[in-house]
Structures are given as C-alpha cells and as structure tokens.
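All protein chains but one are shown in place.
Chain IDs A, B, C, D and E follow the sequence of writing; residue 1 opens each chain.
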Amino acid sequence: MKYIIAIIKPFMLDPVREALTDLGVQGMTVSEVKGFGRQKGHTEIYRGAEYSIDFLPKTKIELAVADEIEDRVVETLQKAARTEKIGDGKVFVLDLKEAVRIRTGETGGEAL
Amino acid sequence: MKYIIAIIKPFMLDPVREALTDLGVQGMTVSEVKGFGRQKGHTEIYRGAEYSIDFLPKTKIELAVADEIEDRVVETLQKAARTEKIGDGKVFVLDLKEAVRIRTGETGGEAL
Amino acid sequence: MKYIIAIIKPFMLDPVREALTDLGVQGMTVSEVKGFGRQKGHTEIYRGAEYSIDFLPKTKIELAVADEIEDRVVETLQKAARTEKIGDGKVFVLDLKEAVRIRTGETGGEAL
Amino acid sequence: MSLGAFKRLLPATLFGVLCLIAPEAFAQTAAAKLDGANTAWILTSTALVLLMTLPGLALFYGGLVRAQNVLSVLMHCFAIACIVSVLWLVAGYSLAFGDGGSVNKWIGGLSKAFLGGVGTGALSGTLPETVFFMFQMTFAIITPALVVGAYVERIKFGAVVLFTVLWLMLVYVPVAHWVWGGGWLGAMGVQDFAGGLVVHVTCGTAAFIVARELGPRRGFPREVQPPHAPGLVMMGAAMLWVGWYGFNGGSALAADGAAGMAITVTHISAATAAVTWMTIEWTRHGKPTLVGITTGAIAGLATITPASGFVGPVGAIVFGIVAALICYGAVGLVKFKLKVDDSLDVLAVHGVGGATGTLLTAVFGATAFGGLGLSKLSIAGQLGVQAIGVVAVLGFTAVVTLIICKVIKAVCGLRVEDEVEIEGLDIRSHGERAYLIR
Amino acid sequence: MSLGAFKRLLPATLFGVLCLIAPEAFAQTAAAKLDGANTAWILTSTALVLLMTLPGLALFYGGLVRAQNVLSVLMHCFAIACIVSVLWLVAGYSLAFGDGGSVNKWIGGLSKAFLGGVGTGALSGTLPETVFFMFQMTFAIITPALVVGAYVERIKFGAVVLFTVLWLMLVYVPVAHWVWGGGWLGAMGVQDFAGGLVVHVTCGTAAFIVARELGPRRGFPREVQPPHAPGLVMMGAAMLWVGWYGFNGGSALAADGAAGMAITVTHISAATAAVTWMTIEWTRHGKPTLVGITTGAIAGLATITPASGFVGPVGAIVFGIVAALICYGAVGLVKFKLKVDDSLDVLAVHGVGGATGTLLTAVFGATAFGGLGLSKLSIAGQLGVQAIGVVAVLGFTAVVTLIICKVIKAVCGLRVEDEVEIEGLDIRSHGERAYLIR
Partner (left out) sequence: MSLGAFKRLLPATLFGVLCLIAPEAFAQTAAAKLDGANTAWILTSTALVLLMTLPGLALFYGGLVRAQNVLSVLMHCFAIACIVSVLWLVAGYSLAFGDGGSVNKWIGGLSKAFLGGVGTGALSGTLPETVFFMFQMTFAIITPALVVGAYVERIKFGAVVLFTVLWLMLVYVPVAHWVWGGGWLGAMGVQDFAGGLVVHVTCGTAAFIVARELGPRRGFPREVQPPHAPGLVMMGAAMLWVGWYGFNGGSALAADGAAGMAITVTHISAATAAVTWMTIEWTRHGKPTLVGITTGAIAGLATITPASGFVGPVGAIVFGIVAALICYGAVGLVKFKLKVDDSLDVLAVHGVGGATGTLLTAVFGATAFGGLGLSKLSIAGQLGVQAIGVVAVLGFTAVVTLIICKVIKAVCGLRVEDEVEIEGLDIRSHGERAYLIR
C-alpha cells in the first residue's frame, strides 16, 4: 500500500475530489496548510507599512491506496490539480506498512 | 521505529489520549482535518437552497513509537476510538527512519 | 529522497524558514497542530473553576528533500528551532518513494 | 409600589393638586398630556433594551458555549424575540397591563388584545401608549431569552419554541401583572423598579427547573468545554450594560432626575461588582479573566435592577460588592454542590442577584441608608413585603415551569439525541456552521 | 404625500388654524419653533440609522460571503458611507431637498450646496435643519450600501467608488426629490413614509441590473459557498432591526404617538415575517436556519417601511406574513429561474419587499383595514398612485443604473480577474486578511 500526500491549490480541491472518486477512491483526508515555494506571496499593508507574506494557503490531501492503483491515483491527482501556473503543488508517495479500519478492525487493503 | 497516523472522530480525542498515556506513550501531535469517506456529510441550507457538505470534521493523531510497542499502540487506538458507527476512521502505520529531539539532539528511541 | 516532518514551537517558524532557505531548500509545507508531550499546558479559568489544557500550540513543517542534504537539513532544523527549553519538539525522517511536481509532471529530485 | 407605577400615577396626583390651585386651567388636559421629552427618552430606551437581547444577550450567551452550538444560541434568542413580540401584541400586553376587572388582582383583561382601541393618540401617563407597549415588550422579550442560558447545547429547537410560548403567557405575563400591572404584589407595596422580580427572579428560577428536567450536558461538570469565544461574551456584556441604561433609566418613564439617578446607580453597581469579581478571581486563581469581569458586571446590573429607582450612589457600591460576592458563591454552589447544569449560570447570576437586590431595596431605599425614601413602610415592614414578593414569584415560577417542562416532554421531548449533542446543534438542528473561515 | 412631508407641513397648518384663534400670540414664531424633544429623538434616530450601515449592514453582508471576501464587503460599506457623506454635503442634500425653482418637479436646486445659508439657527419644521440634513444623509448612505449585496466577491474596488458617486447623484438624489423633496411623485400623492420607494425599490432594482452586467460568481448558482459566518449575519441583522426604529420611527420627525405607532408596526412586521420565514424553512427543509430567520426579519422591515406611518398593528401582522412569503419566493425566482447572481438577494428582499409594501400601503393605510386613514383618495385611487410610483421609480432606476454600468465598464471595468476572484478580494484588492487567528 502507498500513503500519498498531495499539496494543491485550495480551489482545486473539488475537481480533485471528483476525479479521485471517479477513479474509485473511497476515502481521503484533507487539511489546510500554508505553503512556501517558488510561488511568491502577496504584500499586506498596515498603516503605511508593507509586510510581505511568505506563506500561501494550500490544501493537503492524504490518501492511502492499494499498490495497484498508485500510478493512476498519482496521474489523476497531477492532472486534476494542474492549472499550469506556478504554485500548483506536489504529490509525494510513501510506503504504507499497515492500515486498520477502526470500526471493524479490518486491516490491509480491506481497511481502505 | 514507526510513524503512526490515526484519523478519528473529534470527540474521541480525549479517551484516545488517555488510553495512549496509560500505555506509556509520552508524546503525540494532533491536528484538525476534514474527512471524506463512506460516512455521508450533512445538508446545509441557505435561503431556500440545500447544499450538501462532503467533508466531515475529523481529528488526526500522529505519533512516533518504538517498534516494540507498535502493536499495542495500534490496538489501543483502535479500541479507544471505536464507536462502531460508520466514520470511526483509520490507523495507518509507516516506517520511521529517524527521530531527533530538538532540545537535546538525542536520536532514535531516546528522542520519542 | 526523504520526507522530513518537524514539530516546533510556533514562534520559531521564521528563524527555521530562514535557516532552511539559506541551505538552499526551496519549498516546504507548514501547518498548525496541537502537541502533547512532556511540556505541560496551562490552566484555564472559567467562572471559578480551573480547567487544565493538555494540548499546546505547535507548528509542523513538512519537507521533501534529496538524500544528499538530509543530514544538513536535520541538523539545521535542530539548531534553528532550539530554545533549549522543554517542548522544543522533534524531527522525524521518513523514506520518500516518489515526488511529482503537479505543474510540470517532473518527478524525483527535479520535483522538489 | 414600583416607581414605574408611581410615575404613572404622578400626573394624576399632580393634576389633583393643581386643580386646587388653578382649576380652570387644568380641568381638561393636565392628566393626559403627552410629554415629548419623556417620549423621546422612552423611544430611545426601547431601542436600547431591544439591543440588550438582539444582539447583546445572544452574543453574551453565544460566546460561552462550544463553537458547534453558537448559532443555535443566537437562533434561540432571535426566535424568542420574534415569537414574544407577536404574542405580546396578540394578548400578552393586554393580560399584563390591561384591566382585569374582577380578577385584576391576578390577571389583566383582553380589552387591549391586538392593541385594540390603542391608536396613535392613546396615552399611558405622559407617553403614547404604543411607546409604553413597546418598552414593556422589550422586557417581555429578554426574560425568556435569559432562560436560554439554562438549556443551551442540548435542547430541541421545537422545545424552545413551545417553552417560550407557554412560559411567556403562564409565568411572565401573570407576574408582570402582579407587580406592575395593578395586581396583588404591587398593591401590597412590593417595590420592583425595573424587574428584579418580574425579570430576574422569574428567569433564574425557571432556568434551574428547566436545567434539572433536561439533565446536564455530557461531561458536566468537569469536562465541559470553556467558552469558545470570550470576545463575543465581552461584546455581548458591553451591549447589555449600555442597554441597561434604557432598562433601568427608562423605567423612570421620564427624562428627568429619576432617570439620571437610575442610570447612575445602575452603572456604579455594575462597575463595583465587576471590580469585585475580578479581585476574587485574581486572589483565588492568580488570573483575572474577561469572562469573570463581565459576569461580575452582569451580576451587578441584575442585582441593582429592582432597586435602581430607590437607592443612592453609595447604596449602589454596596449592591455591587454584595452582588459579586453572592453570585460568585452561587455559581459554584449550583454547579458543584447542587450539580445542576444551569449551563450559563442564570440562576446564580440573575435569580440570586435579582432576589438579593429585591430584598436589599428595603434597606438601601430608605433615607437612613442614603436611599430616596420612597417607601411608606418601615425598613423591616418593607423587607417583609419584599420577601413575600420573592417567595411568591419564586414559588409560582418554579411550579408552573415544572408543569410546562413535563408537558413538553410528553408532547415532543426536551432533549436532542446524544449524537446531535456531540456533533453540535448548529449543523444538526439548523443546517449551518458558524466558522467557515478558510 | 408622505407623513414625513405631512409632518413638516403640520406646523404651518397648525399655525394657520391657531392664527384664527389667537392671531397676536402666534404671528411671529409658531411655524418656526424648535422643538427640543423632537430634536432629541431625531438626533438619536440619526445615530440609529448610521448604526444600520456602520456596522449593521456591513456585518449582515460580510457574514454572508466567503471568508476571503469579508473585509472587501466591510470596506465597500465603509467607503460608501464616507463618500456619500461628502457628496451629500457638497450637493446631494441641496438637489434632493433644496428648492429647484422652475424644475422643482424634477430636481432641487443648489442653493443649499455645502449647507450654504444653513446655520445653527436654521430650522426645518420643528428641527434644526442640520439635524434634518444629517437624518436624511443616513438614508442616502444606506441606499447605495444596500446595492453592495449585488456585486460582492467579484467587483473592482474602483468600480464600487465610481458607481456610488454616479448612482447617488443620478438615481438616489432625483428619486428622493420626487417623493420627499417636493417633486412630482409626492405632489401626486404617493405615500412613502420612510423609503419603500426611495430606498428599497431603488436599491433592489439597481442590484438586479448591476448583477446582470457583472455576471455571476464562479460556480453560481449551485457551487456557491454558504455564508462563512452566520453569527456576523445575525449581529448585523440585530443592529439593522434596532436601527430601523430610527429609520421608521424617526421618519415621523417628532417624538410623539406617530413615532410610537411607527416603531410598533415596524417591529411587529419584522417579528411576524421572521417567524413566517422560519416556519417555511422548517416545513420545507426540516431545519429552520439563523440566516433564514434574520432574512425574514429584514424582509418584514423593508416591506413595512413605506407604510410604517400609515398602518395599524394588525395591518403590520399582514405585512409581515406577506413579506416573508413573497420575498422567500422571490429569492428562488431570481436565483434559479432568472439565474441572475444578485448575490445577497437585494432585489428579492429589498426591492420586492419595498414595492409590495408601497402597494399594500394603499390598502392597509385605510381606516377600513385598521390603518390611520391619512390618504384623501379612495383605496383604489391610492393604489393607482402607488403603482405609478413603483413603476416610475423602478423604470428610472433600471435605465440610469444600466447606463452607469456601461460607462464604468468603458472607463475602468467592473470585474476583477478570475485569479483575484479565486484568491479573494481581501488580500488582492485590499492587502489584508480577515482571520489571522493563530
């Protein structure tokens, strides 16, 4: 199994979720993060002084998938999240040793 | 060492934390996430229109543990977080290559 | 490649980011988390009753790096985030199987 | 007799006196003359007292609960305001302040239902009667809204609606009639300037009963969450304080020295109680809290309410100190000794404060203690009358509220399911979330 | 004729009558006497109506948008308040309420530009003219601020400024003159007590036109985000409600029974409409919402506005029920049938409410229907006049607003780039973020 982490632009969450669902992915976990990268932040103004914001709002998706669909998930993520502008984000793939469904105690592929 | 990620129902955090502490776990890191899964979200109403909410509030626990107690931690998590209703969440186990305690520079099991 | 997760004190984020940038790190992802550990929380008071807060605000940094700079990144993190007081946090290192830049589809070290 | 009632009779008295001096000049109109200045002030006071509930009290209460329930609390207060307004027009005002004929001792009549016969020109004392109607309506709104504090985070919304309808008509309206509308307590000489009995003892007593019937929140008392937004609590408390100028100052029903003294003692009692509460917390916990200092202020305001037309500034300082000490003690007592989850401390702050103030009025309203000396009874005599008032209102409210709770339990149930309580009323009962802030 | 105008003429009439009785006593000053009580109440009303926009409406609207745009909405309202205030002094007031000489039917003159000749002693009826100027200014502020609801989350800030300047001078000022300032509609006998036409029909119509010209938000209508902070919506609605006492009650321009009746019917209409809207939602969706009940209250307030000096309490109940039913229907109609993204339902709530109220005034203002019977026309006759008023104001507003939009499109463009819309106006147009809460 693989543990896939994707950092994407916040407003791409809905299309990405839909694309993944179409692929048969049944679960994922999402959180709000701040990204630092090549894409530059904005300027905030406060009573005559400008402050630069280094961090931009990003959305992080985590999903555990079976090895078989790893490639398709990564590809789907990459396609659905792409705007072709700087700051589109990354997909990271880690090995997942075990997964358990809390409700039933099922493990492995069954748990996803 | 293992890096364990658990997605649970928010109001189960307190019992889970207590169960883990009883087991001897000394540290963990918690964050608020939104989950998408088999459990369905609610409907929101706004001036005559209904909108369905796909994401539900969940709590994510991350904890690094020594290999020896991996099994017991997973078991404890599973037991303490269970309500036996859909949406109880998952436990994921990843391999952890290294751990460092920032304050002292200790590494490995010492750092946890 | 490695996937490095660091839990630090919130106000150390700026120095840490600067130190990492000096090292040549071009990207990272940051989120707000709550930490439970040896450092004890505070007491909250509400109409005559005291409630103890177990969780403390912490900041989590995630960054994917090439194997070559793993050591230097961990060292830099450890140095820059250290206040030598309890609660300074941890650095965790995981193996990273693959990385993809969404915008371009580049993979591996190119994607970071 | 309340100063409110006193004021309303004043023109008549004056009229009598003046007739002796200049009968021809005042024969027709003196008793029934509109006073523009008084009208301007009571119009303003009405707006101020409405502000106390919308949004004042709603925010004060909303900030004290968990984030998942804040909207439900705002909804309770808003819905109560609307429902009570309609009921007040339909029959509430008439039953409280209309003439009840042979049963007037107990309840008013229906002649003023739907403001029948009350046109633009109708007067109540020196005010247009519509203005008096509206001013009193804002009191009728805030009283059941104060009870919200007892049942937050676990009540069914339908039960809130039903409770409000029944409780307004069966508790608030009769008690208002007894004290202010010509009923037996007023006739007996009970002094309640702006609602120590009518507003605070009724809501505090009802809160205790409802909280008992409903049962505590999950985790009560030790694992209850602290207030999710003390900033909202402070905003609400501030608006309550400002609005209380209209509540107590407006109860003079005139723009005069009585109103001036009423806002003075009101303000001083609030400030003193707030400082006292802050000091208690600082001493006991080492940290004075925002929720604490604002709670102190509200305790001071509730306690001075029945007395605000009778006591002087030094009396107000005493009221403030006593209010903080007694209400602070009562909070712990109800929560940890009686173990009743009157969640936002309505009994401890409003009920106890209002009752204390009602009793103290007998003492500090006397000239001997710096008061205005408006009572004709001895201090002890007045104290006895005040005590009867407290006991009667408390007992009546407790019994009727209990019956109402039983009826609602039978009809539709009081409490939501566990799951709804856990996830929060906002999303489950109202389909809304409070903070979609990213 | 509005009661406002009626009131302003009253002293003159009274003066005439009194001259017959006691000519020597009133010859010099009766028509021009300052009334302190009325002044006190209109000073207060002015503060209350300012509170409606700052912060009332700003919060009401701000809570309804996404978190990334809340500051831009507050900014729109604040900037509009400031810009309109200056324009009102420069020429707006004079053109609306000054004497237009030969063209007075259409527009006032410039003699009172910069309050020329209006000193501390100048009177307007029984009020200092500065007080009347300020009171009217608060109406001029809120009207373009209401239009904000149409264009949130996607408009350029420069366009907001330009639109406000042009629209105030070319739409609001003429219509105010027609109805209240001595123009043709007032002369024809149109009754608009506190701004059903002048405020609500103008802003509603303009909203629809602007929203069409601007185009919908991304994802409209199905993927639009729900309100990010219903609590702010409730706070804003509460302040609007409280402020409306000044809006409608102040339009009596006196602290008297007319003001008392005005706030009574205003309040009852709001409460009834709120309860009705809540009931509709409860029935249809099983969940009554906070945004819903507050929207109902606003609908009730907007609808009663033109009628608030003419109808009685029972009429107010009818107004409230009708307001909720019609406005609720209109929201769905505009959004899902006409598919126009009048984002915060300005047309459906204010436009439709204001027009409905203007027409109903003819019926429920008549004594036969419990009204005050101030019209000299038959019900049908008055209804015809009211209809002419609605059509004329609606048509004029639509045409001029359309032209203004076209001009702005040519000059600087109306809409921000997609990227700015996605990231939000707060950071991109104003360099600020609303919630840095950790």
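We take it that a residue touches a chain if its C-beta (ideal position, glycine included) is under 8 Å from a C-beta of that chain, and two chains touch if they have at least 3 such contacts.
Just so we're clear, the structure is a prediction, and the values are computed from it rather than from any experiment.
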Among D:T44, D:S124 or D:S251, the residue in touch with the chain that has been omitted: D:T44
Of E:A91, E:I107 or E:V131, the residue in touch with the unshown chain: E:V131
Contact partner of the left-out chain, one of D:S72, D:S124, D:T138 or D:T289: D:T289
Residue among D:A32, D:V90, D:A187 or D:V314 that touches the chain left out of view: D:V314
Residue numbers in subunit E that touch the chain omitted from display: 34-37, 39-41, 43-44, 46-47, 50-51, 54-55, 58-59, 62, 70-71, 74-75, 78-79, 81-83, 85-86, 89, 114-115, 119-123, 127-131, 133-134, 137, 157, 232, 255, 429-438
On subunit D, residues whose C-beta touches the chain left out of the figure: 35-38, 40-41, 44, 48, 66-67, 225-231, 234-235, 237-239, 241-242, 245-246, 249, 254-261, 263-264, 267-268, 270-272, 274-275, 278, 285, 287-291, 293-294, 297, 312-314, 317, 372, 434-435, 437
On subunit A, residues whose C-beta touches the chain left out of the figure: 43-51
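FYI, only the chains that are shown with their structure count from here on.
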Rotational angle, Cα trace of subunit B fitted to subunit C, multiple of 5°: 120
B-D against C-D, pair bridged by the larger set of C-beta contacts: C-D
Reference interface B-E: repeating pair among A-E, C-D or B-D with over half of contacts shared: C-D
Centre-to-centre distance between subunit E and subunit C (centres being mean Cα positions), rounded to whole Å: 53
Distance from subunit C to subunit A - Cα centre to Cα centre, in angstrom: 18
Multi-chain contact sites of subunit A, meaning residues that touch two or more partners: 31-32, 94-95
Where subunit E touches two or more other chains, by residue: 226-227, 285, 287, 289, 291
